[in-house]
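My structure is below; once you've seen it, I'll send some questions.
== subunit A ==
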Amino acid sequence: MALIALILLPFLGGIFALIAGKAEPTAARIVAVVFLFCGVLALAWTYQHAEAGRWMMMTREPWAPAMGMSIILAIDGLSFIMVALSLALGLLTVVLSWNATDRAPLLHATLCWTVAASNGVFLAFDLVLLAFFWELMLVPSFLLIAIWGHGDREAAAIKFLIYNAIAGLGLLAAVFWIGASGPTVSFDAFEVAERGLPPTAQIWLLLGFALAFMVKLPVPPFHAWLPDAHTQAPTVGSILLAGLLLKTGAYGLFRFPTLLFPQGMEVLAPYGLILGAFGTIYGALVACGQTDAKRLVAYTSVAHMSVVLMGICGGVHFSLMGAGIIMVAHAFSASALFLLIGAVYDRVHTRDLRELGGLQRSAPRFAAAFALFFSATLAMPGTANFLGEALVITGMFQVNWLYASITLVSLVVSVVYGTRLFQRIVFGTPRKAQVTVDLSFRELGPVVVLAIGTLLFGVLPQFLMTGLDPAVNSAVEALRAATP
Partner candidate 1 sequence: MTEDSFTALMLLSTALFVVGLFGVLARRSILIQLLSLEVALAGPSLAFITAGARHADAGGQAMFVMILILAAAEVALGLALYLRLRRTADGTDSDSLSSLRH
Partner candidate 2 sequence: MNATFALWAGSLALISALLVVTRASVVHALIWLLVTLLSLSASFFALGASFAGAAQILIYAGAILAVFVFVVMTVDASPKALEQERARLGRAWVPPALVAALVLVPLFAWRGAPGADTAAPMGAAVSATDLGMLLFGPWAAVVEIASGLLLAALMGARHLGRRGKPEGRG
Partner candidate 3 sequence: MEVFGLVLTYNHLLLTIPSIALAGFVMLGLDPFRLRDFEVRALALIGGVGPLIPMLVFANACFHGQCTGMVPIFTLKVGESTVALALQMDPLAALVGLTVCVIGAAVILFSVAYMQGTALPDLRRFFALMHLFLAGMLTMVLAGDSIVLFLGWELMGLCSYLLIAYNTTSAEAIRAGRKAFIMTRVADAFLLAALLLLFLEANSVRLDHLIPAGVAAQDGMRPIIAALLLGGAIGKSAQVPMHTWLPSAMAGPTPVSALLHSATMVAAGAVLLMRFSPIIQAEPVVMAIGAGLGALTAIFGAAAALFQQDIKRLLAYSSISQIGYMMLAIGVGAPEAAAAHFVVHAIFKSLLFLSAGHITHHSPRGTDIMAMRGASQRNPLAFLAFSAGAASLAGLPVITGGWWSKEAMLGAVWGVEPALWTVAVLAAVLTAAYATRAVLIAAMPDPGSHDGHADHDDSHDTGYTLVPLAFLGFGALLAGGLVEPIMHLLGAHVPHAPLFTILVASIAPLVGVAIAFALAYVPALANGLQRARDIARRTRRRPRRQDKPAGFWVRIALAFSRGLRIDTLYQIVFVWPFVKLVRWLNGYGRGVADPAGNLPAMAALRLQRAITAPFAPDWIDRTWTAFGGRILALWAALRRLQTGRARDHGLYMAAGTAGLLLLAWGLTWH
């Protein structure tokens, strides 16, 4: 039941926040925080009562038995980490939008719903439930962009939705096929994994799954929605997009291909590697030429998530572990960069790198925070990002030297875009507007939390590694068993 609570609590939190916000607009944020915190407690309870074995906890409830669907939720280290991440980012965004005035109750409710839906993705093991949450997740994100966004937000929101919803159809189609393929209609992922699917079918099904996941990830050439969505989204929206939504794609790729289609993965992984290698370099190169700070960070996300794809497709222990760590690390660093750029935007109403500058002199705290997360983006040792990248590269050396070299090249290019972002904002003198107000304490709190996360997991990643280990191991074993 705790697992259901993990999904239900944020969801109810959103509803009650909306209701409370009707009476008293400021009550909404408190309700949201309380419910999200209850979610954290539920997660802690899960940890306390974890069972030995592959899965820490598993819940099966009937849902629509006639249609072969049931509520199957399971949590292991990977899911645990992702759920913890989503709750943390949810709390963080609510705090960050504490003083929001524009339809604040709805905003807080939407944040809660985003968390609820992504928790659903992270926990669901009934494939229909997975597809359900997968599509559901789009709705609050869509609202976040469409309501609170900047500039051409409607177009960006629709682009976001169309890309992801069309890709989601691939997932949906594959899920139905799987459901219908068995002796009885069943969408139980474990049962399907047990039963095994015919190898040729696995390839097609994996393509369907991977389409959804890779668009969400996103990997070039499916990434065009991301820069627009990030640019037009409000700060909290960008944080959730980068920290959570992208991670659902990575999580999906991490979890399901090896669970359901090991043979298909065996066949398609090389292509995934090629795509990831291309995306890494491509995202980095395009990032080098951006003038909008958020777009730049968005393209760096493309590059980093492509590394995740490479790590997953590498299929060896190191690379998978590295991919898992990058997922977490990138959530921290990208969220923080979006937060900082958003704070700059709030002050001077521009994100144009050609117009910004001089933070070093006028706002040293800003500058320090930028410096930290800029180095995290470059995968400086000591940050979790480095650990992830290094593990992926190690894995790539085991797989194919070419990919290792490409990742190394991307490390070099990351300095080019990283310094571009950093020095255009922090150094020099501003062309247009000077940021005069330094980070407030309400902004500083989340920044510090993210900074601690980045550094802590960079230095003491054992918790992450222990958590990821079972998932990584089963992926590696599944692939090993699938190798002819």
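In this text, a residue touches a chain if its C-beta (ideal position, glycine included) is under 8 Å from a C-beta of that chain, and two chains touch if they have at least 3 such contacts; residues count from 1.
Inclusion criterion for the candidates: all candidates are chains of the complex that A comes from, given by their letters.
What you see is a predicted model; the values in this text were computed from it and never measured.
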Exercise. Here subunit A stands alone, and the other chains of its complex are listed as 1, 2 or 3; which of them touches it?
Worked result: 3
Problem set entry | subunit A residues within the candidate 3 interface of the complex | 159, 163, 220-224, 227, 278, 282, 285-286, 288-290, 317-318, 321, 358, 360-361, 364-365, 368, 371, 375, 380-382, 386, 390-391, 393-394, 397-398, 404-405, 408-409, 411-412, 415-416, 419, 423, 426-429, 460-462, 465-466, 469, 472-473
